[in-house]
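Here the complex is missing a single protein chain, while all its other protein chains stay put.
Just so it is clear, A, B and C label the chains in written order, and each chain counts residues from 1 on its own.
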Amino acid sequence: MKLLVTQNYETLSQITADIILMKWSENRRVNLALTAGASPKRVYEILGERLNQVGFDQSLAHFYNFDEITLKNQELGLTMQALIDELYQPLGIKKENIEILTAKNYQEYDKKIAQDAGLDLVLMGIGEDGHFCGNMPQFTSFEYGVYRVPLEPEGELYRLIESATPHTPGDEMVTFGPQTIMSAKELVLIATGEKKAEIIKQALSGPIIEDVPASILRLHPNLTVILDEAAASQLK
Amino acid sequence: MKLLVTQNYETLSQITADIILMKWSENRRVNLALTAGASPKRVYEILGERLNQVGFDQSLAHFYNFDEITLKNQELGLTMQALIDELYQPLGIKKENIEILTAKNYQEYDKKIAQDAGLDLVLMGIGEDGHFCGNMPQFTSFEYGVYRVPLEPEGELYRLIESATPHTPGDEMVTFGPQTIMSAKELVLIATGEKKAEIIKQALSGPIIEDVPASILRLHPNLTVILDEAAASQLK
Amino acid sequence: MKLLVTQNYETLSQITADIILMKWSENRRVNLALTAGASPKRVYEILGERLNQVGFDQSLAHFYNFDEITLKNQELGLTMQALIDELYQPLGIKKENIEILTAKNYQEYDKKIAQDAGLDLVLMGIGEDGHFCGNMPQFTSFEYGVYRVPLEPEGELYRLIESATPHTPGDEMVTFGPQTIMSAKELVLIATGEKKAEIIKQALSGPIIEDVPASILRLHPNLTVILDEAAASQLK
Partner (left out) sequence: MKLLVTQNYETLSQITADIILMKWSENRRVNLALTAGASPKRVYEILGERLNQVGFDQSLAHFYNFDEITLKNQELGLTMQALIDELYQPLGIKKENIEILTAKNYQEYDKKIAQDAGLDLVLMGIGEDGHFCGNMPQFTSFEYGVYRVPLEPEGELYRLIESATPHTPGDEMVTFGPQTIMSAKELVLIATGEKKAEIIKQALSGPIIEDVPASILRLHPNLTVILDEAAASQLK
């Protein structure tokens, strides 16, 4: 594990944007799975500026959503809607470069990734409960590839999703499991703010256990963890 | 450059077969460009035995012909005919895993390779004139990507081809150029027999010049050269 | 995980020997941690033949013992004695290329490996109890780097060691932990014979848990598992 502790969110975002840029600009197909959400907001703004400032062939990168949550009466799920709003649309990523994981194709998706030559880079955040991608405590197991979690209206997960969208949650969530993520060539995990300090301590220096799903990531030989000082404040 | 000098052709062939096997069995798509011809004959026999003896998912490798010579009134060119006979058919490689370079598509082929995520391994021989793939002295230039050489019935190249096939040579040859080959992740060059000793000396220890096209290969950071003792006999 | 199931031990050994040979012959320093024991016996015989048959600069590889068990009144521990007998001495590996993990230096060893530029290749076997290196069920934890296990004369581990050597076991065992091994660039796990079939099934297709230490290895992005058919017989 490579650990970078930055003084602030801006520096974290600049470095992370450049890591993505360096992969994107490889002169061959690269497969990128980049997270939606609050943590990378500034990363993608800087990445957008870079794309305006830096000329290269942008057509060789393919983009993968690493999880999806179905929504009632919606063609697209929660993750894909967010990625389009936050990443694909603002950065001008074309339809033919977007690979879509859904509740329909998830059983074939590990095979598809292998046929696409594997994932080159995965950018992830971490939840306060230790989840990465859709790997929630109690629901994930380290040996899982791409898998499905049913959503039950009484469950905590359902309520969490409900609070994050104006739409009604659907019946299921699908996600790249630990096995899928650990097969990627390079992983980047970012976390910012004091709210993440406790779980970062657990994930990076506590036991590697399924109750803290992100703890497994530090066994990947090419993991980079980038934290601001607040998120790192409980590390020794 | 990594140089292995083996006592005999059998050892050379075993090692080379295992190099190919290790790539082929990656659990993701790999792109292999393997030479036809006399030098790898035993390599492919051993590889065929390995495929019978070793179980793995063979469907993830794609095979590229790195050159092609058109033939009059023949659907397939000289290289593809040889590859089918010597490699694809005996090893049971399926049509959907065979990528075909032709005189029709060569101008788009560097782009295609990039879109396919690049070449993972190229296995080449060397000609007594120093050629590799279809890069002949007088016809190649180090900066060429995939390119075309017209065949002229009075030319030496034409006569060379004529002697190698019962068919009538066509109008052109296409080949991965030095730039295309040097972009691959890993290169393997094999040579056997005393007849190759002089050109091996020139290619591996003489000046790096277009008159000895294969001399450029030793600037690749992941080149393995495997020689039997006869082919290595003029190296100091 | 790349899985190769070979018809027999001889093929397994040839392939494994060539994997080691290809690393050893890199034209730069490489760091290899190769297991002692019964499983690789034929591997090292073939590797010895290769070294006689294949000329290359052998001086650039450094060899690491990934565990050590102290013995009373012996300068060298059990692992180093075995490695000298089975690998270093027969293959003519020189003193200056042998890096030694001991009960004295283990606390500095993760740092040392990093300063040496990391491990390029680790070759391991698997115990019937699921151990790899010295990572025994009940004694290991996935987050451990190089660590120490005290040997207690009443313990099962002590008795196991006692049965494997004419010497009296010492006070401790040290071993590369899961974190150390998972940081290596490439892992190879070999297993042969029906006696390993049950644990191979558990390690490769069961849950990833500390009670089956080797189960963690399949989360490494560059793991190759090579089994003979007997060892693979309980995989689906």
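Following the convention adopted for this analysis, contacts are C-beta pairs under 8 Å (C-beta built on N, C-alpha and C of every residue); 3 or more make two chains touch, one makes a residue touch a chain.
The structure displayed is predicted, hence computed values, not measured ones.
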Option from A:5, A:100 or A:230 whose C-beta touches the chain left out: A:5
Residue ranges of chain B at the interface with the undisplayed chain: 141-143, 178-179, 182-185, 206-208, 215-216, 218-222
Contacts of chain C with the absent chain, listed as residue ranges: 27-30, 60, 113-118, 183
Positions on chain A contacted by the hidden chain, ascending: 1-8, 11, 14-15, 18-19, 21-22, 25-27, 50, 52-56, 224, 232
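Just so we're on the same page, only the chains that are shown with their structure count from here on.
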Angle (degrees, nearest 5) of the CA superposition of chain B onto chain C: 180
Far-end chain from chain A, centres as C-alpha averages: B
Inter-chain centre distance, chain B versus chain C - centres from mean C-alpha coordinates, in Å: 36
Of all residues in chain A, the ones touching two or more other chains: 183
